[in-house]
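The block underneath contains the structure these notes are about, expressed in structure tokens.
A selection of the complex's chains, in situ.
Letters A, B, C and D name the chains as they come in the text, with residue numbers starting at 1 for each one.
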Amino acid sequence: MAGEAVTRAPDELRPVEITRGFQETAEGSALIRIGSTRVLCAASFEETVPRFLRGTGGGWVTAEYSMLPRATVVRTPREVKSGRPSGRTQEIQRLIGRSLRAVTDLSALGENTITIDADVLLADGGTRCASITGCFVALYDACRAMLEAGKIERMPIREEVAAISVGIVDGVPRIDLDYELDVAASVDMNVVMTGSGRFVEVQGTAEGDPFEKSELDRLLELAEAGIKELIQAQRDALGI
Amino acid sequence: MAGEAVTRAPDELRPVEITRGFQETAEGSALIRIGSTRVLCAASFEETVPRFLRGTGGGWVTAEYSMLPRATVVRTPREVKSGRPSGRTQEIQRLIGRSLRAVTDLSALGENTITIDADVLLADGGTRCASITGCFVALYDACRAMLEAGKIERMPIREEVAAISVGIVDGVPRIDLDYELDVAASVDMNVVMTGSGRFVEVQGTAEGDPFEKSELDRLLELAEAGIKELIQAQRDALGI
Amino acid sequence: MAGEAVTRAPDELRPVEITRGFQETAEGSALIRIGSTRVLCAASFEETVPRFLRGTGGGWVTAEYSMLPRATVVRTPREVKSGRPSGRTQEIQRLIGRSLRAVTDLSALGENTITIDADVLLADGGTRCASITGCFVALYDACRAMLEAGKIERMPIREEVAAISVGIVDGVPRIDLDYELDVAASVDMNVVMTGSGRFVEVQGTAEGDPFEKSELDRLLELAEAGIKELIQAQRDALGI
Amino acid sequence: MAGEAVTRAPDELRPVEITRGFQETAEGSALIRIGSTRVLCAASFEETVPRFLRGTGGGWVTAEYSMLPRATVVRTPREVKSGRPSGRTQEIQRLIGRSLRAVTDLSALGENTITIDADVLLADGGTRCASITGCFVALYDACRAMLEAGKIERMPIREEVAAISVGIVDGVPRIDLDYELDVAASVDMNVVMTGSGRFVEVQGTAEGDPFEKSELDRLLELAEAGIKELIQAQRDALGI
């Protein structure tokens, strides 16, 4: 996990690898690696919906996110110890859920729920974006399996969705911040985008100094290019 | 709370009113009204800092957010009943805290903490943005009081910060969504900006269809104009 | 909040002001001020009853109580932080609920619940008594509104109810203790009484030395006189 | 547990029995029986004080109260199942603690705490009053043992304290309500009184109709007579 940032260009992604089917028990699963970051994604199909959807005929996609304690260089205590998911965890799982729902035709799911689990095995920056990108693959596979099993009648996935972090480090706009770059960034942005190049989510935060509109524009450009690559990796993994 | 949206132009803010000093027990306080939304903001000065700052000589600004149960048209159960702040509440209080810290010179605070409380008395959309705008006034007043009392040596506030919601409703980009517009919006964005016109936070979410870069640009324009008005209202209230 | 105790006679209430309708979203609401103490009271009508009343045809009145963090001179942490209402809070909300039910014909409510929220905006002693007095006004207004809306068939309120604190300070029996007097009191008593002059609740506690029957009698006399004034203020506010 | 109320006079206590030393592990302990109600009381001496007393040289007396699940005719779930003491439990343990502190010279305790445990083995009404009466014996014994052991320098107990319930049942003022009478009572009052006949606590509640001053006076008379008997039973048990 050392030294890799030295030679990477500001507009260059870390190596990406998506392995389908890691958790054979699940309806869909994928292990995604981006640089040293590794996230295990699983999709579970359940014949039930949250109360607010009962009787509507429509379904739901929701996500849960967690990190193994030694995903980090210093051990992170399990959240069960404090009795609840942290605010950060809840924010991330809401983001993953929203992102996946944005490309899903929920009415095609029927009154069923797909629960997505993203469990970070190793964390070196960008875990929430890697989770979105990997979970899409698990979700797609689960939908395909349910379609084949006759549990749903048509494919509910409308297009791909992927995510990448961008930021300004030492005055330079950069893509795909690893942990070390993330700590040094003065602006930190997560962008979620679809296969057709439209935005699902833009979350930019000044960690230090506030930022200008021109900087925002440059970061969005970088993100768009990176997400195109990630979506190609998803298509390759899924064979679509 | 009915019918007000009908005649408001897409680029027009609801009426804004900021009353300083509502909670006379606090070092700084303000009651902000934007349309029907009313938030009571208070700033508390405490001679302590979180553990990670001890011995650094620097201070901290943090925020807590809550709604009275009948701030809403249908009564909302108190969060103490479920034993913890919801994910939404935590997300909002982290946003308020980050926004205020972005314009504060924490080293000028010394090893002291200012805790900001934003309590929503009536909620008709835009409560997180109103909280940021009103809490800035409470924070500024508390800092002024602490400076006068000799608790700190120089003014830690560098510039103003305010926030507004924008969104796309029926295809039309609009500013300052009340509850009814917010429910109808396909894109929802919160923008936090400083007195000098730079971004602190941009959070845009597609609630329905993903959105284009051109739409994002139009929303940011609307936000910038609205925030200028809000900052003027802050200056008027504070007499600066 | 300073110095007001100096000139007030032992049998003299602080100035009382009851404003109806502060929270326009609620079925009934009132802002009560007694001296510096301010409590926002709201009544919510819900078409449900607790499990133990289902099928009985009767209704319920229950109350919740809270303080804003900066209602106090030193900031009080929110109870949601400790995950539950404190023992003191639970004791107060049970007292408010019992007091209001004592003047309500629950069978006239039908299988409906009125939830009363008392939120203390500023606390300078006597908040539980002010809550009972103000919440009665919110409850009455909600019942009147529900009667007009045809949700209930007859007025369930039988008579007024109000409350006041009394105590012994430096050997002198006094009414309506503000924070400073309360801290100094050797005996502290809360009295809840109806419009017809009967007791709903008498809670007297020796904080220091135990007390004699003659002292108890003097305190009850003071309370009775004060409660008459409070009930008049309720009638004036309600126009009854 | 049936039928005993039939022949008992309105001013007659149920049989009282106080056995010292039931829990030989504790510094002081007592098993009290009033009618069918049985409470095991234990006093634990600990060489520490709550934070707010550190450095003051004074001590503390605090109490905890619980019921075994089958103390009641229908099994009551353990409070640990809901994760916290109920509001009722907290109210009772605060009452026990206040009552015992009212007769204790806390400065004579030094910086030590006596924790009183009241565990109800069988509940047939009046458990909080029986707890106060029995816990006094455990407290006294623990103080005596600590004095003998040289842990404290003088006896901190100033006088006895005991408690009894009174109430109005079918229009008749009665003392020492068992469960059946308690359910039928329209007014319910707990009185805590010292060996010298002064009040520590008076808590009267109208469960149904509000009550008159004359009724209050009659109930206090009944309580005073009953408490004299209880204090004699304490003296007999303690040999003082």
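What we mean here is this: a contact is a pair of C-beta atoms (placed from the backbone, for glycine too) under 8 Å apart; a residue touches a chain by one contact, two chains touch by 3 or more.
Keep in mind it's a predicted model, so treat the numbers as computed, not measured.
This homomeric assembly is drawn with 4 chains in place; in total, the structure file defines 6 copies of the chain.
We take it that only the chains that are shown with their structure count from here on.
With steps allowed only between chains in touch, the distance from chain B over to chain D comes to 2. Both chain A and chain B are touched by no common chain. Computed from the mean C-alpha positions, the centre of chain A lies at a distance of 60 Å from the centre of chain D.
For this pair, chain A with chain C, the centres built from the Cα atoms lie 51 Å apart.
A separation of 28 Å divides the Cα centre of chain C from that of chain D. Of all residues in chain C, those touching 2 or more other chains are 84-85, listed in ascending order. The touch graph of the protein chains shown is a line. Residues of chain D touching chain C in their complex: 84-85, 87, 90-91, 94, 98, 102, 193-194, 196, 198-206, 209-213, 216, 220. For chain C in complex with chain B, the residues that touch the partner chain are 1, 23-26, 29, 40, 42, 44, 46, 64, 66, 68-73, 75, 78-80, 83-85, 115, 117, 119, 121-122.
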